[in-house]
Structures are given as structure tokens and as C-alpha cells.
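I am attaching a structure below and will ask some questions about it afterwards.
A single protein chain has been removed from this complex, and every other one stays in its place.
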Amino acid sequence: MSYYDIDLILTDAEKIPCTFQLDIPDLGYLDNTPTQPLKAGTKVNLPLWLAEMLAIANAGDAEGRSFVTFDLPPALGNDVVQALKADPRAVPLRDQSAHFYGLATQMMELSEEQELAAALRKTFVIRASEVALHARKVGGAGQRGKGGADEGSNLGVGGAGEEFLRGLDEWERKLFRKAHDGTKSGKEWMESIKKH
Amino acid sequence: MDIDDILREVDPIFHDIPQEQRDLQDLTRAWVAEKSAPELLPWPANGLFERINANIKTQIERVEELTGDMDPKTNFALIVIQTELERYRYLVRSYLRARLAKIDRHALHYLSTDALRARLSGAELAYATRHQALLHNHYLSSFLSSFPAGLQNLNDSAAGISMIETPDLESAVFIRLLRDAPVEGRGVDADGAMDGRESDIVILRWSDAKPLVEAGTAELV
């Protein structure tokens, strides 16, 4: 957990559906009605940084209720999970959430959804190797023709590859960049050895 | 006959290696280890860097002496000395920068206890302390001073998250065993154990590797 990490802070801004468990007079603004009290049972989308603590905190009454209960966000909803089970590579995670894995990890910490966790883990492994594959292809480009100015750049990834790369979430993009730079510098190193 | 000659008779292998060369070996080891370990390693306390600094100074002086004389033969010697000098400079620079990057990233952590502070050199400690003061002062003058007093800290852990960032001791490292030893590592699904042999190379979590490295049973590669 890193306090200053920009991606973690942005992940914490992802909203999840929450239901308030008691009447709160001063929080009507959260439901767009600042002059009205917030009624128990009201559903509001709250950012993770707020939802998480309100769900964990004990309201302090005898039954040990929380202030809110929450559901899984649409990004982790049944439709998405079914699509991931069919083919993890065919789902543009970025369209669900730019911080898909960050959001998923946080939600897994808050709830015990074993089937979802298993599906996400499989998704992660399959997609990560696909990302590495693309990064090697792109990072190693220019091996055939010499002297191209765009050696190892993002250009020249055609068709399905382009669509897959567009759909990467932030974590996958970082992985892609690392794998890409690694391949590229490996190649440069090999060439510099040949020169000497 | 001086002390080195006597030692050479007692332990011919070790003392045949001149101090200068042993220092270069130690420097290279320290550099590799610092580049691999996810956390800051202790600053060598045996005067290694004082000797290396002195050695670099001597080499620079030799280069200056030789430069005055542009005879092609000595010019070749000059290039050899310069190449060696560049390598020394690179190792020291890369080592110091790797340490400074870790210190900058987790400054409050390394300044938080005496044991952690002891890992820094005097100059590093001065740098880290002053750097943190500059940052705190920058935050204060930019916005933090108009915050309520209770919210001006940079080192609490309210709302479930610590403001003091720490290195990830669970990240993976490669080690080479320097002698036969059992190796145990924790995994995600299952833990692993093996009877390691000298010169085996193993990948495992730094938290599992650290005791082996500190005991001299293994080195980072």
C-alpha cells in the first residue's frame, strides 16, 4: 500500500453501489438532495475511499450493523465475468475500468467471492502472457529490416493486436511498457556486443 | 620484509591479491547486491569507500601526469588507465545512485528507527534528513499550513493507510549459494524447500533470502 501512488489514488476513486443502513440527516447531498435527509435503504454510488470505511466501520448499535452495505460494481458484474470465462483476451478491460485489477483486488479484500476470484486469477495469467507476447513482438520489431527510424516503436501492430492493446488496464499497460523496454534494451545490448 | 610479505607466507592465496583488487571485488559485490535488493543494504563500514576514493584520486593524478607527455607509447597506457578509471567511477556512481533512489523513495521509513538510520552513510543521512525537511516545508508553504493542526502530519496512518511508505520485502531476487545449505521459500499457493548446493542459483522472496545473505551463505546476483 503506497500513500503517494497516483494509480492507487485513482483506483480509490472508482465508484461502487452502496446502500445506507440508517437515516442520516446531513448526508442528503450524497444522493443529490442536499436539503433532504438521506433515508435508510437509499442506494448511492460511492468512491472506494469512502465506501470501504463506511462498510467496515461499526455503526455502534447493538446489532453491530455497518453504515452501508455494498454490491459488486458493474465492472465486476456477471456479464463481464461470463465474458472473461469465455475468453479473457476478448474483453477490453479498460472499458470496464482503467484500474480494473486495482478495483478487483480491493473488492476481493472486502468480500469473499471465491468463484469471481478464481475467474480473475485465470484472466490475469492468460492476459499477462498475451501482453508479454505483444511486447516482445513490438520491442523486437525492426529485426528484419535495418535502419528504420521507428525501430521498436508502437507502430506496425496491426489488427487484433491493436484492439487488445487498447483494452489494457493501467496495470497491464505498465507490464507492457516494462516487457517492451526489456526486449528493446536486450536487443540493443546484443547489437552493441556484435559491434565490438 | 614488511607485514604483507609475512602474511603472504602464512596465507599465500588470500594475500597475493592486492588490497586494491580486493576493494574492487567488494565494490562490485556491493553494487550488484544493492541493485538487486528491494531495500537499502548497510553502508560498508570498513572504510571501503574511503580507500576507493583515494584510489580514484591517484589514478586521476596519473592520468594528468601522463597527459603532459603525448608520446604515443605512453598514450596507450593512458587509455588503459582511463578505461579502468571510468569503470571505477561508473561502479561508484551507479552504486550511490541506486542507494539514493531507495532513500528518496522511502525516506521516512529509513529515518524512522536508529537501526534503519545506521544503514545510511553520514552523507546519506544528512541528505535524507534535509530532503525530507525541504519537502515538508514545501508542502507547508504550498497548502499544508492552512490545514487544521491535526491534519498537518506526514507520518500517521489514519483512514487505514500509512503515510510512511516501506519497501516491498516480498519481491523476488536471485541468489547464488556460497556453500551447501537448505533453502526455504514461501509461495502464493504452496511453500517450497530444497537442499541447495554450493553455486546453485535460486529465485525467491527477499524476505526469505535475506537471512541467507546476511549469514554469508548466499550472495545476491
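By letter and in written order, the chains are A and B; residue numbering begins at 1 in each of them.
We adopt the following convention: contacts are C-beta pairs under 8 Å (C-beta built on N, C-alpha and C of every residue); 3 or more make two chains touch, one makes a residue touch a chain.
Here is the rule we use: contacts and distances are computed from a predicted model.
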* Structure fact -> The chain not rendered here carries, per UniProt and among "Large ribosomal subunit protein mL40", "Ragulator complex protein LAMTOR1", "DNA replication complex GINS protein PSF1" or "DNA-directed RNA polymerase II subunit RPB3", the name "DNA replication complex GINS protein PSF1"
* Chain not shown: contacting residue from B:R22, B:R51, B:R117 or B:H131 -> B:H131
* Thinking of the whole complex, not just what is shown, which of B:V32, B:L48, B:L96 or B:L116 touches the missing chain? -> B:L96
* Where the unshown chain meets subunit A, residue by residue -> 3-7, 9-10, 12-13, 22-27, 29-30, 32, 34, 47, 49-50, 53-54, 57, 59-61, 67, 192, 196
* Since one chain isn't shown, list which residues of subunit B touch it in the complete complex. => 53, 56-57, 60, 63-64, 67, 79, 82-83, 86-87, 89-90, 92-94, 96-97, 100, 104, 123, 126-127, 130-131, 134-135, 138-139, 141-144, 146-148, 151, 154, 158-159, 161
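By our rule, only the chains that are shown with their structure count from here on.
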* **Interchain centroid distance [CA atoms averaged], subunit A/subunit B, Å** => 35
* Asked: For subunit A, which residues count as touching subunit B in their complex?
  -> 1-4, 49, 52-53, 56
* Going by the contact rule at the top, pick out the subunit B residues touching subunit A in the complex. => 159-165
